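Quick one: this structure, given as structure tokens, is what I'll be asking you about.
Yeah, one chain of the complex is gone here, protein chain that is, but the others are all in their spots.
Showing subunit A:
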Amino acid sequence: MSALRRHIHPGWALVAPFLLLVAALYLGPILNILWLSVTDPEPGLGNYQKLFESDSLLRIFWTTIRICLITTVGSVFLGYSIAYAMVHCHEKQKSYMLTLLLVSFWISILVRTFSWLMLLGHRGLVNNALEGMGVIAEPIAFMRNELGVLIGMIHYMIPYAVLPLLVNMQSLDMRVMNASRNLGATGSQTFWRIYLPLTTPGIVASSLLIFILSLGFYVTPAVLGGGKVLMIAEYISVQLLVTLKWGTAAMLAGLMLFGVLAMLYIMSRFMKLSTVFGGSS
């Protein structure tokens, strides 16, 4: 008994009530949703069967995954460049860049989404300017399509990509890169053979983070997609609020939950890898 007590920090006793409260408030609804998915409108796996029968559902699934993948690749690529620039520029420029990054972090997603409409919409700043200069005759369709959704999502996700990469890059020992140069490697050889492998944990971490976050995107596809790009989150909300098919919505939510958990599991494996990489120079 006392041996057991020694292993449990007394601090837990203090936070236990709140932990229980949080668990109840989170787990309760989640279980409720999972329950709904197998009971509404009738008990059984009917909701899950729809996945294989309904073409539109499948299409939504693929749209979601495609958009999430492109968003992930795009924002990690841009985020990598930004993080790289931040790590390798002067201290002062770095703090400017970090401030800008955090500012965009803090601005509401709604504001950021609508500003894209102002900028790139049919009658937006860019189209107006281009038309005014006579470069184009018709407005370019940046918005109200998949491109618009991608622009908005990638823009929103970049800070999420930068932060894990920044942490990763900052922890690198620059002497290792110097050693590579000293051994005769060119800049690009050093990048591909040393820098990139050493920043892989950061790339994996930010990719998974962004992919998971993108899956649940609602506002951006709804606004910038103009109703033409239906992603899963929006579809779930339609099922809940318009068609009132709670069972279908619960099934989709459940699937997303498990998908995310599976990816978090993979991510945790990679995070462990990252400490193996980082701690062994």
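Here, a residue touches a chain if its C-beta (ideal position, glycine included) is under 8 Å from a C-beta of that chain, and two chains touch if they have at least 3 such contacts; residues count from 1.
Criterion: contacts and distances are computed from a predicted model.
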Undisplayed chain, where the name is taken from the UniProt record, one of "Molybdopterin synthase sulfur carrier subunit", "Fe-S cluster assembly protein SufD", "Amino acid/amide ABC transporter membrane protein 1 (HAAT family)" or "Putative spermidine/putrescine transport system ATP-binding protein": "Putative spermidine/putrescine transport system ATP-binding protein"
Sole residue of A:His88, A:Arg123 or A:Arg175 that reaches the chain not shown, by the stated touch rule: A:Arg175
Option touching the unshown chain, where A:Thr39, A:Ser81 or A:Gln189 are the choices: A:Gln189
Sole residue of A:Leu198, A:Leu215 or A:Ala249 that reaches the chain not shown, by the stated touch rule: A:Leu198
Residue ranges of subunit A at the interface with the undisplayed chain: 173, 175-176, 178-186, 189, 193-194, 197-198, 276-281
